[in-house]
Each structure stands twice: as C-alpha cells, then as structure tokens.
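Selected chains only, in their assembly positions.
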Amino acid sequence: MTKLWGGRFTADTNALAYRLNASLPFDQRLWREDIRGSIAWAMALARADLLTPLESVSIVGGLQQIHDEFSAGAFTFAPDDEDIHTAVERRLGEIVGPIAGKLHTGRSRNDQVAADFRLWVMDAEEKIIAHTRTLQHAFIAQAEAQAETLLPGYTHLQRAQPITFGHWLLQFFWMTERDCARWAEARARASTCPLGSSALAGTAYPIDRAALAADLSFARVSENSLDAVSDRDFAAEFLFNAALTASHLSRLAEALIIFSTAEFGFVTLADEYSTGSSLMPQKKNPDMLELARGKAGTLIGQLAGLLAALKGLPSAYDKDLQEDKPPVFAAFDTLDLLLPVLAGVVATLRVNADRMAAALDPALLATELADYLVRKGVPFREAHHIAGEAVKKAEDSQVKLSRLSLEELQKLSPIFEAEVAEVWDARAAVNRRSVAGGTGAESVRAQIARARTILQNIETAGGGQSR
Amino acid sequence: MTKLWGGRFTADTNALAYRLNASLPFDQRLWREDIRGSIAWAMALARADLLTPLESVSIVGGLQQIHDEFSAGAFTFAPDDEDIHTAVERRLGEIVGPIAGKLHTGRSRNDQVAADFRLWVMDAEEKIIAHTRTLQHAFIAQAEAQAETLLPGYTHLQRAQPITFGHWLLQFFWMTERDCARWAEARARASTCPLGSSALAGTAYPIDRAALAADLSFARVSENSLDAVSDRDFAAEFLFNAALTASHLSRLAEALIIFSTAEFGFVTLADEYSTGSSLMPQKKNPDMLELARGKAGTLIGQLAGLLAALKGLPSAYDKDLQEDKPPVFAAFDTLDLLLPVLAGVVATLRVNADRMAAALDPALLATELADYLVRKGVPFREAHHIAGEAVKKAEDSQVKLSRLSLEELQKLSPIFEAEVAEVWDARAAVNRRSVAGGTGAESVRAQIARARTILQNIETAGGGQSR
C-alpha cells in the first residue's frame, strides 16, 4: 500500500506536487490526538459490532504501541506518509496486519483531522489560560508591592495625573482577565465532536456518536455533518484570541520599553531578561519586550491569513482548510514562550520609585486646581479654562505651576484663596480618586482583593477559568 | 467658547490639522448614546450633590431638547464642533447657559466616548443577532421544503456522495448559530460601564458608579480606570465576529454562485435579487452573492486594521483609539444590509430538483460499493481499493459505474454477488446516513426540530440569544 487512495489512479503524484500537498511536516504534531481519536473510534466500531472484540483489542494494542513509539522518539516516518493519519494507519498495518484496514471503516480523514485538531486546540487553550494565570499572579504581586508608589499617569504619553504604579500594573490584570474569559468561551465552543460525520454526509454505520464524544471528553456532538467537516471557527477564534492577547502584551511591552529608557528611568529590567549589543558595550536592551510588541504584529497576520483562506470556500471540505494548522501552531508557540517570559519580566522588574516621584511635576495637578474652583461653585468648564491660563502663565514665566503666587492666581480668578496651596499634594490627589476602579490607595487595595479572589476561586475550582 | 481645552494654547489649530483630528464626521452617529450618557451623568452628579435639583432639571431638559433636535434632523453643527461630545456640550450651553459648564465635572471625553461607543456597539450587536435569526428562519423553511431533495454532496468541489438539499442548507443554520453565540458573548462582555474613570485615574468626585451603570443598563462597572478608558476589546470582538459571520455568508454565497451557473443549474435566484448587464442582454448576475463574498474580504481588513492600530499603544488613552469607530460602523452597515438581503435570497431561491437529480452519477455511490464489501467482511482499506479499481474500469470503458457487469466486478473481487445492484440507489444511500447529524431523512427532520426549538426558546425568552 503506497497511498490510501490509489485505486483509481494511473500515474504517480508528481514529486513537487506531493511535497506541496503533504501536511506531515506540520501535522505530525497531532500524533497524540490522532492516536487517541483512533482508539476511541476503534472502540466505537467495536460497540457497533464492526470489529470483533479480538480485532478491537488488537487494533487498540497496536495504536498504544505506536503511541509508545512516538513518546520514545522511536517512530519512523515512511516516504509515502502524506499526513499523520496515513502514517499511523500505515504503521498499524505493519503491527497488526490487514485488520488495520478495518479501522477506517465509516470515517474519513475529513472528520478525523477535525477531531484531532479540536482536541489539540482545546488543550492548547488550557495551557494558555494557565500561563496567563501565572502572569496575573505576577501583576498582583508587583501591584501589591507598589500599591502606594506614585508616578505620573499618562495620556497621549503626556503627563496627565498622578497615579500609583500598583494601579497601573493592575490594568493588565483586567485585560488578561478578559483574555481568559475569551479563551474559555472558545474552548467550550470547540468542544464539539465531529467524528461520525465521515467525509461529508455522516457515517453509514450505526456509530454511537454520543458515547464516542464522551470517550474523548467532548461536550457535545456536531449537529450537521457538512458543517462538522468544514467548521474551522475554533481555529479562527484561537487566532483572534491570540492576536488580542498579544495586543495587550504589546501595550505592556511598549509602556515598559519607554519606562525603562534612560530618560524615564522608572523601571529597570533584570539582567536575565535583557540582552546586550555586539557593538556597543554599554547597551542593555529590552529585547523581550520588543519581541512581545513585534509578535503582536505577526499574530495579527496569522489571524488575517486564516480568515482570508477561509473566505469563499465552496464546499464541505476543500483542501484550503489545510492552511489552518501552521498559523495555529505558530501562534501557540509564540504565546507559550511569551506569557511565561513576560511573567518573569514583571516579577523581576526593579521599580525606581524615586525617579517616578521626581517626575511628579505640579502641572499634573492642574485638574486639581480646576476642581478646587469647582468646589467653590465655578462651573467646571470655566474652572478648566482658568486653570489652563494658570498653566500658560507658569510656562511663560518658566516656573512650576505650584510656584504661581496667590496674587498671580487671583488675577486669573478672584475666587482663589490661600488654602489653594493644598492642591499641590500629589498623594492627596491620588487618594481623592477613591471611587471604584480609581487610583486611590483604598480603591487599589479593593481592586487587588477582587483580583486575588478571582484567582483563588479558579484555583479552588481546579480549572483555569472563572466563568 | 471655541474649544473645550483652549486655555493654555496660544495659536489656533492649523486648518488641515483640525480636519485630520476632528472625529465629528463619523462620531456624530453616536448622538443618541452621547445624550443618553450625559443625562445619566447629570443625574449622577445630582445624586452626589454636585448639581442642585434645579440645575439637573435644567441640564437634563436641555439635553432632551438636543435629542429632539437630532431626531427631527434640526440639529446644526458649528464649525468648532470637533466631536459629538463638544457639539452637544456647546449646544447645551446655548440652551441652558453657563451651568452647562457643570456637566463635564468629574468626567473626561475619555470615559465619555468609551461609554457612548459601548452602548452603540451593544445595540448593534442586538440588531445583528435579530437579523441572523431572520436568516436562520429562512434556512429552516427552505430546508424543510427540500428535506428530501437529493443532490450530489461535494468535497473539493468534486462530486462525493449524495445528500439532501435540506441537509445542505442546515449547515448554515449551525454556522450562524455559533455566530449568534459569539455576538451574545461579546455583548455581555461589552456591558461594562467606564463612566467614573474620568481621563485615566478615576473621578475625584463621589459618584455612585453602580447606580450610574444601572441607569444605562450596563451589567457592571469597570474595575480599573486606566483599563476602562483604553479598552477597545469590545470593538475588536465586534469586528472579529463580523469577519467570521461574513466568512460564513461568503461560503453560502460561493456555493450558490456555483449552483446557479448554467452548468450546475441547481438553483435559480429570484429576479429581485439579481441584476443584469449593461452590455449583454441575456445576463442575470448573482451580484448580491458576489458582494457577500467580496465584503467578507473587506471585513477581514477592517479587523486587521483595528488590531494593527491597537498594537503597541503606550498609555491609558492615545488618540490612535479614535480609529476604532469607522471600521465598526462600516462593518455594522455591511451586515445590516447583507443579512436581510441573504435572508431574502434564501427565502426566494428556486430549487431545480430535476437538475440536482440528474447530477447523481452512480460514481457518487462508489463508497457504497466499498461498504458493500465491508459488510461482507472485507477490511475497508481493501474494499476502498477494489472500488477504486471499479471506478477506473468504468472510466476506461466509458460506462457509468453502475453499468459494470457482475462478471467485471467479480474480476476485481470474487466476493461481489448479484445483490450488489442494490447499492446504486442514491436515496437508500442517503437514508443509510441516519446517524445524528447525518444526511438521512430522519436525521434531517430531527435536525430541523432541534433548530426550530432553539429559535422558539429564544423568541419565548424575548432575547436574541439562546445561552
């Protein structure tokens, strides 16, 4: 037997065409799932009396041997193994003889690969959630340590208002919390067993699909065989979740790259997460963060590429679907490294509180100046305008905003009184933001408590996801 | 007042820069949500004693008047209205005088636009789900009518096995059912109120955020102010869901384009969903379907574009975020037209059952031939090979597969007996696929029943989504 499907063909496949067509170089990664699926299928055939007990024992035993060979790195591919399914069935034949040919009864590679790939993706999603949880722990630990460390908050990368670094770190907890929710939803939706759909029309054999799905821990069986063999929504969702997760990581990375410049100096990366220059001896580069940023771009491309490949496919199964695996594997490999590395970066980050404090220019408190007027009854819009003029006056006079004299302020508005001086206290300004989700110390403590509770509930539940 | 923020500036904005910066051309679409949000904010200020009862009545009244002006198409924008928020506040000042300046107390356009846009997106998601439900009804109705209509099923666009057209149509029910689940999950996650986050650090005023969120029917308040003003996950999810929904529609479209060629002739589009040629008088073109296919491409681009814009943003709010609205609006407008048009296309589709039946070449039953041998104990792999040789022999002899004589078949395998002739019954082959999700008549009826139950449960529940 050279090919599974050679009967009607006269000429051999052209060598280049064979290479273009072969998926083995990447789908061999599915060996675990393929064997697992085949064992479950053999048992389903046995249940339907399509294999005798003896045959099923023999086939399952053969498949377990193949599993052991793969585990031991001892499996050898043959030149004609065009994909992992072919390789496993070929090897099974070598081990158990012609009855191996009974395993493919009532199934097709179309439903087989759909099942294999779903199992792989569901497992990958669990691993990514677990990695994300580790990263979230790092955010919380640093946030707790830095809950009261003041620094400027930025919008448009311009100093805006004072915040705490704990609050700043926690924003990424919530971003990644949404990621976990999406990963979990995608995993739940992926948990649909396509086996029994055969090539496209459903199998003609009395397979108990529900039992088969249960054997493989799928949550449900697919409802339509045509859909089942061509549905790659789960792969697209995987790539979208990967791209959006990476977009969050890219934002963290960008901010830390900027915060670790000599000019900001707010944080120092640990040596073990930095690299040097082949030319410039003094360089210490945030390569990990730059890769996090750059890989977000790559992941966006992998998503766009799969969606473009799926667009306009005409029929149940088209070979174009084979383009689904490389981007999903690549995206997983990226996050599988990136998430733990960033957890390490965050956990080992040295925070330079003095540099942060030094950056707390009084101009960051201009809103407090306006709010002072608001408390005295000035409509905010007018108060904002007066405070804006104060900023301008200070800049023109090249003094700090807090150094404007009471007289100067009163020229802008007679409402200013001596106690206006109290607005120049950055910590007070921070703590005034005690609203839920605000940067005030109390709010941040409450935020940390909520975040810890989420993680604890998950750990108690033993799963990766709170919902 | 020319600008909300002019106090500290000396020079006016450059005219081209103003145009580049202004979001009014597209964000005026948010007028309803902006006014709704401002009314809720005014009430929250009143609750916190930051507005007197009289002031709040006046401001809310003014906002309602603005709402009426927009509804009546009577609102006039001023040259300095750089966005919808500015326009509304400017007009409010004209109506109620300087106390209008109190409305912006404790809030920022950063949290304001985030709230407006979330409200808009949540509403759009409901509309899309409702449109999808209409399309699903059309699938079910046609599927029921065509539950027993036989046609070739295709893989790789090559005839594969006979199926029913009802089964074929229902695959799209399940694709769009997943779409609905995704839309509903995205809507639920979007239902987070950012108001009270102010520019980035949380508002310094004692706003009851929970009450405010409830007033606007948000399910929860945001947990971190920095995250709240920069989170555009809900926009990215919207665009991903739109792209994936469109990818399903593009598959339906591609198949119907091919099925409505002269060569296939399986279906005829209604005149009201077809167009002609300016040159060729005989042409009747499936433009709607081609647009469904093409727009899937455009939507993929809108998703990739927003993700690329979000990548690597450094701080709480960056102006890049303004790029979020045009693609979301465009994607909604596309689906808002495309879904009902495709529902019309499906509902009015004329099915040419005779052309479908004529395409049921016996070669489609080659798997049945192999299965016949399997039932006689031949391992499937060997049976497949024998059937393949039969196909080849028939092709070489230029006869239909079913016309091979028993003698010819027996030359390939002595196991063939006279009753092999029974395999050439396409309907029997179809009905043999009675497994769950299979194309057999019974399975299709059960599938229709399940689909109907899903839609009925939703309608009973009064919402758009089953989960």
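Order of writing sets the labels: A and B. Residues in every chain begin at 1.
In this text, a residue touches a chain if its C-beta (ideal position, glycine included) is under 8 Å from a C-beta of that chain, and two chains touch if they have at least 3 such contacts.
Just so it is clear, the structure is predicted and the values come from calculations on it, not from any experiment.
> Shown here are 2 copies; how many are in the complete complex?
4
The criterion applied here is as follows: only the chains that are shown with their structure count from here on.
> Provide the residue numbers of subunit A that touch subunit B in the complex, in ascending order.
Residues of subunit A touching subunit B: 1, 4-10, 89, 93, 98-106, 110, 153-157, 160-163, 167-168, 170-175, 178, 181-182, 185, 189, 196-207, 209-210, 221-231, 233, 236-237, 240, 243-244, 247, 250-251, 253-255, 258, 293, 296-297, 300-301, 303-304, 307-308, 310-319, 367-368, 371, 374, 379-382, 384-389, 391-392, 395, 429-430, 432-440, 443, 447, 450.
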